[in-house]
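Note sheet for the following structure.
Removed: one protein chain of the complex. Kept in place: all other protein chains.
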Amino acid sequence: MKKIINHKEDVVEEMLQGMVKAHPEYLKRIDDSNVLVRKDAPIKGKVALVSGGGSGHEPAHGGFVGLGMLDGVAAGEVFTSPTPEQILKGIKAVDGGKGVLLIIKNYSGDVMNFEMAAELAQMEGIEVQQVIVNDDVAVEDSTFTVGRRGIAGTIFVHKIAGAAAEKGMDLDDVKRVAEKTVKNVKSMGMSLTPCVVPAVGKPSFEIGEDEMEIGLGIHGEPGIRKEKIKPAREIANILLSNILEDMKLEKDDEVAVMVNGLGGTPLMELYILNREVHNLLNEKGIKIYKTMVGEYMTSLEMAGSSISVLKLDVELKQLLDAKADTPAFRIL
Amino acid sequence: MKKIINHKEDVVEEMLQGMVKAHPEYLKRIDDSNVLVRKDAPIKGKVALVSGGGSGHEPAHGGFVGLGMLDGVAAGEVFTSPTPEQILKGIKAVDGGKGVLLIIKNYSGDVMNFEMAAELAQMEGIEVQQVIVNDDVAVEDSTFTVGRRGIAGTIFVHKIAGAAAEKGMDLDDVKRVAEKTVKNVKSMGMSLTPCVVPAVGKPSFEIGEDEMEIGLGIHGEPGIRKEKIKPAREIANILLSNILEDMKLEKDDEVAVMVNGLGGTPLMELYILNREVHNLLNEKGIKIYKTMVGEYMTSLEMAGSSISVLKLDVELKQLLDAKADTPAFRIL
Amino acid sequence: MCNSNILIKIIENMGKNIIENKDYLTELDRAIGDADHGINMSKGFSAVDAKLDEMSGKDWGSILKTVAMTLISTVGGASGPLYGTAFLRASTVVDGKMEIDKEDIINMFEQAVEGIKMRGKSNKGDKTILDALIPAFEALKLAYEEGKDTKIAFKMAEEAALEGVEYTKDIIAKKGRASYLGERSIGHQDPGATSTYIMIKSINEVLEQN
Partner (left out) sequence: MCNSNILIKIIENMGKNIIENKDYLTELDRAIGDADHGINMSKGFSAVDAKLDEMSGKDWGSILKTVAMTLISTVGGASGPLYGTAFLRASTVVDGKMEIDKEDIINMFEQAVEGIKMRGKSNKGDKTILDALIPAFEALKLAYEEGKDTKIAFKMAEEAALEGVEYTKDIIAKKGRASYLGERSIGHQDPGATSTYIMIKSINEVLEQN
């Protein structure tokens, strides 16, 4: 295991310190907790958004804290859910009196801990709603999850719900657009190499020199199958076919596309994959309104990529385009 | 070699197509050339900035084309200089009548080709100046270079010169601030793993399971030494010591810091390294005005990081803070 | 009927027994989990232990709520929110009460079961806590319906819990980390069901002395 770390037990603590030192104009940390919130939180009169999950997916989620996106995040140990009291700290720190929406990725641990925190917050008089993101079409009822997993499509939810909250929409409406985003976004990924969780010290799974795994999860959970690696064109085709089979897209529908790097794949390759995605969607007469290419929801150093397609309407486009200012994502 | 590509000979072409498809609001391509320019180029009455170099360092440099940074870039084959006529195409496409500044990384090929293009442009009546970036303190007179190499500090030059041009400064002044930035920025990197150039098909160098190479170049050029990998704290210390020995920083000096990922290192680890950098600089009483953590100048999938320290003054701070809107870097 | 003093003794005994069985529970969790259930639960109950004095003299609801919140914020791992919810739900039944009756006991258990089902999205047969807790609850309810007194009812609950623990050995896990192993989880006893059993046994030990 070759990493730029100190003690493996301290990775999350030190990462959080490093994030706050890097982005003092965006983030503040709640005491010694694993909670990062907007520098200007709580913002009175605004619905607040809280998300989070296991560490190791950076920039998700701390990188998306700021104007027009999240108000606060709780970071668990690597690939491990944060505990309810961490999440509750986050909820309390960002509550501006108009309620809090939790954006939860669909993993048993995340759901359990975030829902527990929601219940505790409600007991303290804070109105809390939640959406569960389950954009991964690869597998149903995988390890770690009942139903489908939440992967990179979560970032679309952060952006759209964040914009809704920023423009002053109330909790029901923010939840409504978040749910609409969840319903409209489908994703699927593939991996070329495993990642190494510091506490574990060895690769998360085995894969042949010439193999790829289709539908692998962001914690290394099994996918659909392993097969010989194929050219980018066929990878895009496999992933998009699965995605489109699930969505009901029609000619002239408008979408947003995200080509997400899992951490170890060069940006050059993500752009090559994007070219294929655009060509394939164009062939089907689907209009691409916006594209995001980069590392949004990673798995440490895993090589691979996930594709997300979000079906747009007028409202979603407007919220997607809205101003945002966070460490990892900005729109002027 | 496991990559998300089609034919290895087509990687640059397909990447360029993928970039333009991803960022139509930022970029346009000049015919079938390897030149990307601002969508709104040429901007009349503004000094134009042209940069570029070998592909494989994305987001450098196409990701930095846009308001407040570069006007155009020429992309060579992977780790290979663009040819003079590509660069000349870029110069002509962005020339707004107030002259063009070339930002050249100090590698023999880049210098030769950019200077050749400058000469050809001047023959056509375009005023061209240039700055050569040589921020790497690791080695003097390395392979590929006479003097010091240009690495991640180049991005500071893009930003500061870009801001100067955007606010209407003339060519001499834009060059002046660019030269000041070059003079004020020092960098050094280290690597944990090699990268694989598609055309070559195998790793660019060998390194032991428990080794790191200090001062490795962004094309895999040899560094100072290989040694057993050390904790992040010591890595930061080694890199910073070399950097600070070269700069003459004093207590209360203000700096900007960049912790740059070479491609394969997770963002989590870059933040951990950043924590160490901040602690070390704080110990010396050096004030950190701004921090950038992420992938700015990569080497395909190489794991590792480079640190850059830029000594600031009032003018540089203001230009560093100025609005910018490009695919890979934005300031509101 | 039952004064909250006895609840303090029960909780203290639960803590004692859980901590004594720390390694045992951890080993069970090593076979089909991440080898920390004993560590998690001991951490939780040690923290609970430290609050026993301040809980003394309070009503049933307050005590159970304190246990709940303490477990939630210290256990770490799935058993934290699960047991925490169980205690939290139970506490709502007896909010403000210094004395409780059989009705309260049944309702507390029912709430605990429902709480875990809701929090864990699980049920009997998933090879979890519930495979000890639900049989225990059903036995308790049946005993009360048959007119048995509390001591007998809890003994029957304990027996049912033990049977439930045994039963978890032979089934496949459908929830929690053990479910990641699929069929390889068969043949191994569930840690959470075991800690449930230990806790119910702990209730009995206190009832016998009182």
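As written, the chain order gives the labels A, B and C, with residue 1 at the start of each chain.
FYI, a residue touches a chain if its C-beta (ideal position, glycine included) is under 8 Å from a C-beta of that chain, and two chains touch if they have at least 3 such contacts.
A quick note: this is a predicted structure, and the numbers were derived from the prediction, not measured.
Taking the full assembly into account, the omitted chain touches B.
Considering the full assembly, B:N113 is the residue among B:Q17, B:N34 or B:N113 that touches the omitted chain.
The chain not shown here is touched by just one of B:N34, B:S55 or B:T83, and that residue is B:T83.
The set of chain B residues touching the chain not shown comprises 83-85, 108-109, 111-113, 115-116, 119-120, 143-144, 146.
Just so it is clear, only the chains that are shown with their structure count from here on.
Work out the mean CA point of chain A and of chain B, and you get 28 Å between them. For this pair, chain A with chain C, the centres built from the Cα atoms lie 35 Å apart. Look at where the CA atoms of chain B average out and do the same for chain C: the two points lie 59 Å apart.
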